[in-house]
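As you look at this complex, bear in mind that one protein chain is not there, while each of the others sits in place.
== chain A ==
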């Protein structure tokens, strides 16, 4: 997989296919991006599990924190990692010990570990790096258009009115290429040491 830019169909397939998501590094602090994303994904109908050893005993949106992926005790579809790049590999190693294996490893906006990605892909998992599932879901459903964001999709079909807990259609016509080409190029320039 080319991790500099993702085809919309790849992201769409993941977001349409997964149901149970463990968020590693989820925070109960209401100003953290992980809190925003966790809450949004709950509201869009995903079965979310917060993973953070520092907050065991608390819960997030009514879902109790667990200390580690191994403590979840039921099959996962996706591990969404809200940790910085240097903390990714141990989480991926832990995910690859799960039985059955999760289907997807997702690393949050700003996080990228190509070695960890390669390892997960070798085990048959799909990998997304340096993206936010909330932003991607909002973009592909065009819900994010309410913020003036370029969803890179168009549709001549009438959209449903989103309500809480409802999955939105992600099957709009893509303008192609995930984020815009200029933004992708800039992100790649930053990740390539020159």
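What we mean here is this: contacts are C-beta pairs under 8 Å (C-beta built on N, C-alpha and C of every residue); 3 or more make two chains touch, one makes a residue touch a chain; residues count from 1.
Note that contacts and distances are computed from a predicted model.
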_Please identify the absent chain by the protein name in its UniProt record; candidates are "FecR family protein", "Stage V sporulation protein R", "O-acetylhomoserine aminocarboxypropyltransferase" or "Sugar ABC transporter permease"._
"O-acetylhomoserine aminocarboxypropyltransferase"
*Thinking of the whole complex, not just what is shown, which of A:74, A:97 or A:158 touches the missing chain?*
A:158
*chain A residues touching the omitted chain (full complex)*: 7-9, 30-31, 33, 35-36, 39-40, 43, 109-110, 132, 135, 138, 142-152, 154-161, 163-164, 173-177, 179-183, 185-187, 190
